[in-house]
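Only a single protein chain was left out; the remaining protein chains are all shown in position.
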């Protein structure tokens, strides 16, 4: 296996551990990365809590969510949702699906989740909401087939994040450090917005501030600072 | 002692540690399991904080809450409550009684605790409330005899959980991994519902969503993912 | 030094560590115990964060807050407050003064802190408030002389706890395990009451429930369960 791919899969393990350690993922949720040489393939763990994921748990999938070689392991029921985002968004190289407790209140109320401090400008603006009932009626809430995955990808549109009604959220970005950054800032912003709304009228970032701060933060320089910090906190050493 | 029983009692120790580690139990509260070969017996620790419980602390009880062999150890004053639920509910193999801080606000107000995201569909619907005053007037709040235990079991009915007014909650399910799952989701749902209610009108799961999501989650496949995750977090290794 | 006294001072170190570990004390606050053989003397650490207190930091004081032998160490400015409570309350053997974050909101508003679940019945009823301004006007807020200490002791009366306006709280009980229990339940109750008040009308314990539950909890049997649990969590082993 080429060295570049090996390094990327190592980073995918680290991204699992980071998002578990930072309270974005718990026993459920997952993070995926596109194959660096085959745009029609992606990697995600077999069905396992992200905090426990190791290199041997990673499986390769087609964009329809079919494991290329299941190796006798059980995949996540919702693996396909990553594939359909990779299919719809050539610019996206990494995705995460989570039930972050701080974010969930925005999925069960009509309060829009909006960037309220500069670090959360990476959300890009008010986060859209996908409601499984609109197209599929009562379900077990999972996004476990291609039509549901395509529907979710449409709701995500060209952005970095989408909420799932009474369920969770999905994030997408240009790299694993970028998607981790978006997930953590979605959490931070949700915490902040909830607290601030309890105190009084909330002042949001302007469109210009959102655009300019996001451009600065989504550059390699800032993403690298976050990635190294969270990696160390998750037990993967410094530097 | 048969190997199956030994393994089950090992899991009972682990369930104690998990529920302590996840913030469901503290110095008080307990978790119990029915004897796998004698439906009229169950096991629970002697009086001890769950985080400290070891194999040697486990005692066997009749369904009236009488220790079969006390071994000179002091039982929990409320051991009997588990027995009366096992007596009333042949389908239940594991029970937990706790004062989870996140859940308590729902025992001191008239706000119904209701499944608000798919993972908490295992609560089954609005959680009923048992009030010790209804049948017993002013007491020290404990469920320490058969009549109180039977009264609580009636309030639980055929469900997975019941609230105790100004006191705590009790959960019941088909296995230790299942009762741990219900307890953790009761906690998660309480946190989420409290936060969301502070933000605006809350959208709950529909009855169909509750039923379909719960069926999916209470299957062995999902319960196993949670159990392995929480077990590892509580210090009992992976796989 | 007699063995009983040595054991008690060992427990005083442990009580410091427990209250730091459980989030009652931080860089400030202190816990004291009466001399078991001289009712006119008590022990408290030199000025040091409770999490760092060791046996060698403990100093003996008269009830006027004067160190019997300062050993060249700097005492807490507020040591005297413990002495004045020991002077006023022959039944009290242990005291704690803290700025627990969960409790502080009740010192800066007019909301009474009241037992809202059975474990907090040990507060005995609505907790009285001492306001330094009533007798002493604008001060640096410390209780650092005999008149202030006596004033605080009057506000405490015959109870287990008293709030200090815009400052913190002081607890008193019959033993170190008992005062630790009161402090932790004061914290738990404050958290619970704050959350519940944000949700709707709050139902408190009745007077009968408060009295009966408190009698049960302040017995050696229950206090011992808490003490062993918190002691283990603070790093002092099981049993």
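First chain written, first letter: the chains are A, B and C, and each begins at residue 1.
Basically, contacts are C-beta pairs under 8 Å (C-beta built on N, C-alpha and C of every residue); 3 or more make two chains touch, one makes a residue touch a chain.
Nothing here was measured: the structure is a model prediction, and the numbers come from that model.
Peer 1: Counting contacts across the entire complex, name the shown chains the missing chain touches.
Peer 2: Among the chains that are shown, those touched by the missing chain are A, C.
Peer 1: Among C:49, C:73 or C:146, which one touches the chain that has been omitted from the display?
Peer 2: That would be C:49, which touches the missing chain.
Peer 1: Touching the left-out chain: which of A:73, A:129, A:146 or A:196?
Peer 2: Candidates A:73, A:129, A:146 or A:196; residue touching the omitted chain: A:196.
Peer 1: Please output the residues of chain A touching the missing chain, sorted low to high.
Peer 2: Per the touch rule, chain A residues meeting the hidden chain are 116-119, 121, 188, 191-192, 195-196, 198-206, 208-209, 212-213, 215-216, 221, 225-226, 228-230, 232-233, 238.
Peer 1: If the hidden chain were put back, which residues of chain C would touch it?
Peer 2: Residues in contact with the chain left out: 26-28, 47-49, 51-52, 74, 99, 101, 104-111, 133, 137-142, 165-168, 194, 197-198.
To be clear about the criterion, only the chains that are shown with their structure count from here on.
Peer 1: Give me the rotation angle that lays the C-alpha atoms of chain B onto its copy chain C, rounded to the nearest 5 degrees.
Peer 2: 90
Peer 1: Hey, how far is the Cα centre of chain B from the one of chain C, in Å?
Peer 2: Centres of chain B and chain C (C-alpha means) sit 33 Å apart.
Peer 1: Averaged over CA atoms, how far is the centre of chain A from the centre of chain C? Could you give it in whole Å?
Peer 2: Using C-alpha averages as centres, the distance is 46 Å.
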